[in-house]
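Input: a single structure, listed below in structure tokens.
Note that this complex is displayed minus one protein chain, with the remaining chains in position.
Going in written order, the chains are labelled A, B, C, D and E, and every chain counts its residues from 1.
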Amino acid sequence: MAKKLYVINPNSNTAVTAGIDAALDVLRQEGGPVIECVTLAEGPPGVQTQADVDRAAVLVRAFAEAHRPDAAGFVTACFSDPGLHSLREIPGMVSMGISEGAALTAMTLGQRFGVIAILEASIPRHLRAWAAMGVSSRLAGEVSIGRTVAELADSDATLAGMAAAGKVLRDTHRADVLVMGCAGMARFRESLQDAVGLPVVEPSQATVAMALGRLRLGW
Amino acid sequence: MAKKLYVINPNSNTAVTAGIDAALDVLRQEGGPVIECVTLAEGPPGVQTQADVDRAAVLVRAFAEAHRPDAAGFVTACFSDPGLHSLREIPGMVSMGISEGAALTAMTLGQRFGVIAILEASIPRHLRAWAAMGVSSRLAGEVSIGRTVAELADSDATLAGMAAAGKVLRDTHRADVLVMGCAGMARFRESLQDAVGLPVVEPSQATVAMALGRLRLGW
Amino acid sequence: MAKKLYVINPNSNTAVTAGIDAALDVLRQEGGPVIECVTLAEGPPGVQTQADVDRAAVLVRAFAEAHRPDAAGFVTACFSDPGLHSLREIPGMVSMGISEGAALTAMTLGQRFGVIAILEASIPRHLRAWAAMGVSSRLAGEVSIGRTVAELADSDATLAGMAAAGKVLRDTHRADVLVMGCAGMARFRESLQDAVGLPVVEPSQATVAMALGRLRLGW
Amino acid sequence: MAKKLYVINPNSNTAVTAGIDAALDVLRQEGGPVIECVTLAEGPPGVQTQADVDRAAVLVRAFAEAHRPDAAGFVTACFSDPGLHSLREIPGMVSMGISEGAALTAMTLGQRFGVIAILEASIPRHLRAWAAMGVSSRLAGEVSIGRTVAELADSDATLAGMAAAGKVLRDTHRADVLVMGCAGMARFRESLQDAVGLPVVEPSQATVAMALGRLRLGW
Amino acid sequence: MAKKLYVINPNSNTAVTAGIDAALDVLRQEGGPVIECVTLAEGPPGVQTQADVDRAAVLVRAFAEAHRPDAAGFVTACFSDPGLHSLREIPGMVSMGISEGAALTAMTLGQRFGVIAILEASIPRHLRAWAAMGVSSRLAGEVSIGRTVAELADSDATLAGMAAAGKVLRDTHRADVLVMGCAGMARFRESLQDAVGLPVVEPSQATVAMALGRLRLGW
Partner (left out) sequence: MAKKLYVINPNSNTAVTAGIDAALDVLRQEGGPVIECVTLAEGPPGVQTQADVDRAAVLVRAFAEAHRPDAAGFVTACFSDPGLHSLREIPGMVSMGISEGAALTAMTLGQRFGVIAILEASIPRHLRAWAAMGVSSRLAGEVSIGRTVAELADSDATLAGMAAAGKVLRDTHRADVLVMGCAGMARFRESLQDAVGLPVVEPSQATVAMALGRLRLGW
């Protein structure tokens, strides 16, 4: 039986998982690993605070431990990469986090990436993450849309906010590629791209693509 | 009743807590806040992996929530600063982590600080932390002694390892101040200082001192 | 007789010294070291140019040499830290500079600190200092209020200027903590905090608090 | 007809192209784009100097222009990424360079990557490239084996040199992942991995994997 | 016969060469090396894309090879420094690039240099170059005037655009020295200086001055 690449949405919002799942369809291939998107029912409704991130990290790792037998790898599909470095302690697995994968991919699409965050409070956390990754000099800036994960359900308002943020990133921060800073934004990639005229990185897609490559290459 | 500054040892090793507690005596003052060192019995025997750090983060936050009524602040007394940014989401508290406090203090004692880590595997985690803090350019380097937290109980071997590491940091990495990279090393500060001839920062001491200052200054 | 921590205002403006002195009251403790604020009568009316800084450095060191017998340490209380690294060449003393202490403290209060400078010409000097300290990546930005040290005496205009600068740092530079970039601003901490809604670091307070900690810890 | 991903070896050494081609087999998939490895007959025998790089850049771009009709993308398969940013000026193509792809992938496999260069003179060029990419803080170091591209044909001596260099990178530079710094080293990945005990990134593989992902994702 | 310092304009625009030539007059001295400005007739009308840069690099190197016998050195007089590191592989020559020389000189004239670029698309290329040089922390920012090299011929519109860009760099990016980011802007130095009130670095001048110094000093 083919092993699975588990894409773990660590919040309990199944609409977010569905959005990720749909976005990943384009990466599913005959003979490729099964890409299975899962929701952590015990997760918070949205990973919005550091406390959420820390709890999510533990849940993500617990999920991974429980699913090692049929797993080829794990993607922690929240933009704060909860549990990423813990997942990497499990030998024999490909483990990736979606903010990392998004940034690394964006670095091949433009010189300066701009990030659309959900909440203002997410930004300092992201800034620490970019610095820890060593990619801060490629960041153009971050702009938040002031919406919780739950509030992303309102598509019109969310897209309007994202387009406005994207234009600020493009015109004021001089970004030439955008990164959507939340897994819950997955379904807006195309419309955002149209609205702003820059390539838009959907982080789960970018990261799963890298994970699939690593699986084929054997590390 | 005076509020307390809780110094939380997130591992279950009471000898470590006792070592921290003794090291902090010099900071206790008439009229100052009560400095109370606690052990998290449900913590791991040592915080040695990222999984340990993530679980500790949740436990530290839970402890803090439970003790808000009589708390003035919290110090997460493990060199991976588990739960630090989560603690900072609790309003009205002074929250500090000991690697942060140690680094910031070391930056006033020398130009390049060298860190003595317990395990080789701790070093990449620390490197990410220094980068996230934005202080990497002040790091001379890290050298591990290859001992778990439990193994620190063997004082002679531990001190010998620390002195050797300290000399490498001094002579090869050109550190001019040392930071002990584990709360469980607290009792070795003086002997290490004597052995290597550089100022040695005990991270719990350095951090509690900063926390006491912040308490007096009202943020 | 208890040794003294000398807080040296290197300009000749006694109102500035009085402001520092009042700000430090909260740090004075029974049994703690005497905190003595002094004015260098031969100093410039304000340390506003590099020439001022260089002369102040020599005066600060001379003062320290003259007061070694009863000194436990020295704080050079001007935001250009005149004489700091020279003071550090005097063995057995705790020597600190207020811009260094302010930055290191601000790094525990927020992710990106914003600095309110007195004069536009101070900013390049500060930028060199942050870079030399290795903390530039944590700086949100600097905004000047265009007032000399003497002109800080006009409290209403000064506070208005500081509040305006603080709001620009908060809203445009995305600072989440402010640092007052002159010892002569000490008395405005509370009003500025109220006006801008961010924690405000008064540099002499922050630095003396760290110095007191270092004195207790024996380096 | 399926479009092609052209992997361009800009030197004229067909053994190098064959090595790349074999290394990429694992990435070829039913229904995936055709991965076609080509040799630039007019290229230098090895891209070893900056003059080689500059000439290769022009040749790579010329090849790409000539093959636009049936191309989905281009990978410039020399570790100096000749022509990469020129390729990126051709709209509607996925263009990647193998040092970039190698570094970005290595950043998901370890904290500090070490690079095995062919010649000492390649290293300053690589250092400029890592800095331009903004990833220098993740570089552990580079060690050269002192062999030209042609000399890589001697497998035993080359592998011995690579293993020795890899061990220096692991033990002295503290790398936890290795990058082979020349497309002509492709066939040594497994043996090097065995010899050094660290994951080894073969740059053409890593980069083509990322390119395939980008092709699926539509940018 | 005195050897020559060749200043190579790699585009075919002779007006640009004439502008450089006039700007360099002030550096010509009795007994100094002959400063000869040349136009590469086969160059592009303007070096505006990366493809232009790469082709120019080859042409510049070829010119240098052809003129080694009577050359003391070479300056590649285009702001993308085409061929600079290739020129440096020719032993016994002083080789310089004008963006490098301009930046290094600007670093002695102010704390933060602002660059006036011709086209928006030039800026990412420059950002990579500053990073590769290791001087990014001294860059205030870049602003483009949206004109091709050919369009610089319209002096009034060009100067107006440059003055506007310079003021944005001064007031928004806080530059205290300006660098003209194209050799074709040489004739505007004085007027721009007057319009903006900051020192303006003309890159060919700055670089030839450094080259003359290196020639005298024998490396």
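The definition used in the following text is that a contact is a pair of C-beta atoms (placed from the backbone, for glycine too) under 8 Å apart; a residue touches a chain by one contact, two chains touch by 3 or more.
Keep in mind that what you see is a predicted model, and the values were worked out from it rather than measured.
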Visible contact partners (per top-of-document touch definition) of the missing chain: B, C, D, E
Contact residue for the chain not shown (choose from C:Arg61, C:Arg112, C:Arg147 or C:Arg174): C:Arg61
Sole residue of E:Ala62, E:Ala150 or E:Ala209 that reaches the chain not shown, by the stated touch rule: E:Ala209
Positions on subunit D where the hidden chain makes contact: 123-124, 127-128, 131, 136
Hidden partner interface residues of subunit C, rising order: 49-51, 53-55, 57-58, 61, 83, 85-86, 88-89, 125, 128-129, 131-134
Contact footprint on subunit B, counting only the chain that is left out: 110-112, 137, 174, 176
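One rule holds for everything that comes next: only the chains that are shown with their structure count from here on.
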Same or different contact residues where subunit C meets its copy subunit B, judged by the half mark: same
Most centrally placed chain - per-chain CA mean versus overall CA mean: A
Selected pair, greater C-beta contact count between A-C and A-D: A-D
Subunit A and subunit E: spacing of chain centres that average the CA atoms, whole Å: 42
Junction residues of subunit E - those touching two or more other chains: 128, 131
Arrangement of touching chains [line / ring / star / complete / other]: other
Interchain contacts, given as pairs of chains that touch: A-B, A-C, A-D, A-E, B-C, B-D, C-E, D-E
